[in-house]
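Below is one structure, written out as structure tokens, with a few remarks after it.
One protein chain is absent from this view; the other protein chains keep their places.
Read from first to last, the chains carry the letters A and B; within each, the first residue is number 1.
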Amino acid sequence: MSQITDDTEFKQALKDLDESSQRLIAARFIEHVLPLSTDERIARIVKVAADNEASADELSNALRTAKAATFDSHTRCGSEGNWKEQAGYFVSRAAVAALTPCEQCSSGSPAWQAAMSSRMARTSMEIDADDMSTTNESEQQYKILSDYLNS
Amino acid sequence: MSASFEKGYNALKEQVDAADASFFSSCVHCGMCAEACLFFTETGAPERTPINKTEPLRRVWKQEYTLLGRIGKIFGLGKKVTDEMLQQWETLVYDSCTLCGRCSMVCPVGNDIAGMIRKTREGMAAAGHAPAGLIGATKRAVTIGSPMGVKLPALQAQIAHVEKDTGMTIPVDVKGADYMLLLSSMEIMNFPEFIEAVAKIFKHASVSWTISSEAFEATNSGIQIGVSDIAAELVQRVVDAAAKLKVKNVISPECGHAYMAIRWDGPNLIGKAYDFKVVHILELLDDLRQQGRLKVSRRLSQRLTYHDPCQISRRGGVIDEPRNLINMFADNFTEMPDTGKMNWCCGAGGGVSSNERADEIRLQVFQRKKDQLDAIHVDGMISACSNCRIHLEDGLEEYHMDMPVLSLTETLAQNLEDH
Partner (left out) sequence: MTETELLTWVRGPGFQIATIIFVLGILLRLAEILMLGRKPNLAEAKGSAMSSGLRTIFTRTIPDASTFRRSAFTITAGYIFHLGLFVVIFLYAPHILVFKDALNISWPALPSTVIDATTVITIIALIALLVHRLKDPVKRYLSNFDDYLVWFVTILPLVTGYIAFHRVGLPAPSLIAIHILSVELLMIVFPFTKLMHTFTLILARWYNGAISGYRGVQS
């Protein structure tokens, strides 16, 4: 099977996955940026998301927790922005996306949204460090997805 | 920005004009404004009656601008304005009011109460009785250029992110572009998808646009705290950048108070009409729709409703445009009971969300929005203000309601025909 090399392929491949597969792959994207969040709840949420056998109740509880984590970590309108903390916000956003059912997801693909938010988490760290050159989260994500599809 | 009671008193004095005098003269204490204000209806606290929030301004009007009041002042009669009183009024004027303007719509004698509360804030701020969060935001806005401390490199990083992920170029500092887009720090920090959505729509509709690296901030904390000098300075930056880039129009993004500040207050703050037009992003999008430049290829079947951001709808005049746009992609759109210019505030605007002391009341008054939603059983809610969005989400969470809150611009962008 071929490797994914750009966003068009990436987005399409994600869209083609069924809902639970989207959730699993989203969990992997988030795991990759998990260190950027200081909220302990996220690790547990990601575990639930990555669990194939997770019950509907467990998933909806996890989603609620993710939403709470997102609100807790967002930068209030008018307060002093901290990009390091904002990375945590985007990790929570990714978690919310991963657990949101397809029909409620505005872009139609929860995994794509989780991927985007994960990238933003990385970008936030780069902004904080004032260094845009280093990582390339999208390519890491292509690899994660390719590995998943090939397995 | 040194504060003093004298400065506060004089600030109040300067604010009073003929309209305010007619308002204060006409108030018959009927209490109807209380029933229009969610900070009263959901808490039952009579001191939160809107007209009561203007009491400092009223007392100054009475003893400075009425014969009876002036005579009373000479004899030491009449209700006075003191520093203690201003301190007491702080939570009424800032924590319990978003300047949503519903009171102004309902007053039977025609008082623009929200406008007067806005003016009262001038006195409060000058006397040093404004919430710490707002004071900080305003300081940052002046020194850094953004109330949340978002500097140009951060914006550039967001832009780079968007460019990489979409393959589009975001035009920065393009001279002669038709439109100059402003962004709110809230969007840059919390909803960067907005930039992507706008870029996608503008490419789709072939709009000539740019962002200015010197003035990209739309949020005007000066307006929220009530310090016109600062508000004017923030507007002037935008004016200068627009002149430098020779743009014809400036776009105000999905942020309520930003629109009020740049569109309606701006020229009056700086004392000069603009050389450019100001449009809200929704106004521009509706224009494009009317010209047939937007082609939607997907429609949403979920039952959706629209929350009118107060500063954009009731106080801003952009009421029909969002509905025209929503009808492009929504098959099942329904209005809230009390909609359009009479819709209810989300409870977080006008500086309330940046004030941690107001967290509890902000969530308490969300009950009003909950009641509206309960009446219509929708699957999702659309809005066009980043601050509304995040607090609607918070409120929904608090009240165990499960539905997404969508940005109108982002949703439109997602359902456009791909090139």
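As a working rule, a contact is a pair of C-beta atoms (placed from the backbone, for glycine too) under 8 Å apart; a residue touches a chain by one contact, two chains touch by 3 or more.
Note that the structure is a prediction, hence the values are computed from the model and not measured.
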For the chain not depicted, the shown chains it touches: B
Listed residues B:F40, B:Y179 or B:F216, member touching the removed chain: B:F40
Candidates B:S104, B:T120, B:T305 or B:N387 - the one touching the absent chain: B:S104
Touch list for chain B against the chain that is not drawn: 16-23, 25-32, 34-36, 40-41, 44, 46-47, 49, 51-52, 65-68, 104-112, 115, 263-268, 271-274, 277-278, 313-317, 319, 337-338, 341-342
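Basically, only the chains that are shown with their structure count from here on.
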CA centroid of chain A to CA centroid of chain B, Å: 31
Chain A contact footprint on chain B (complex, rising order): 133-134, 136-137, 140, 146-150, 153-154, 156-158, 160-161, 164-167, 184-186, 189-190, 192-193, 219, 221, 224, 302, 348, 351, 353-354, 356, 379-380, 386-387, 390, 393-394, 397, 402-404, 406, 410-411, 414
Chain B partner contacts - residues on chain A that touch it in the complex: 7, 60, 64, 67-68, 70-71, 74-81, 83, 86, 89, 100, 103-108, 116, 119-120, 123, 126-127, 130, 132, 138
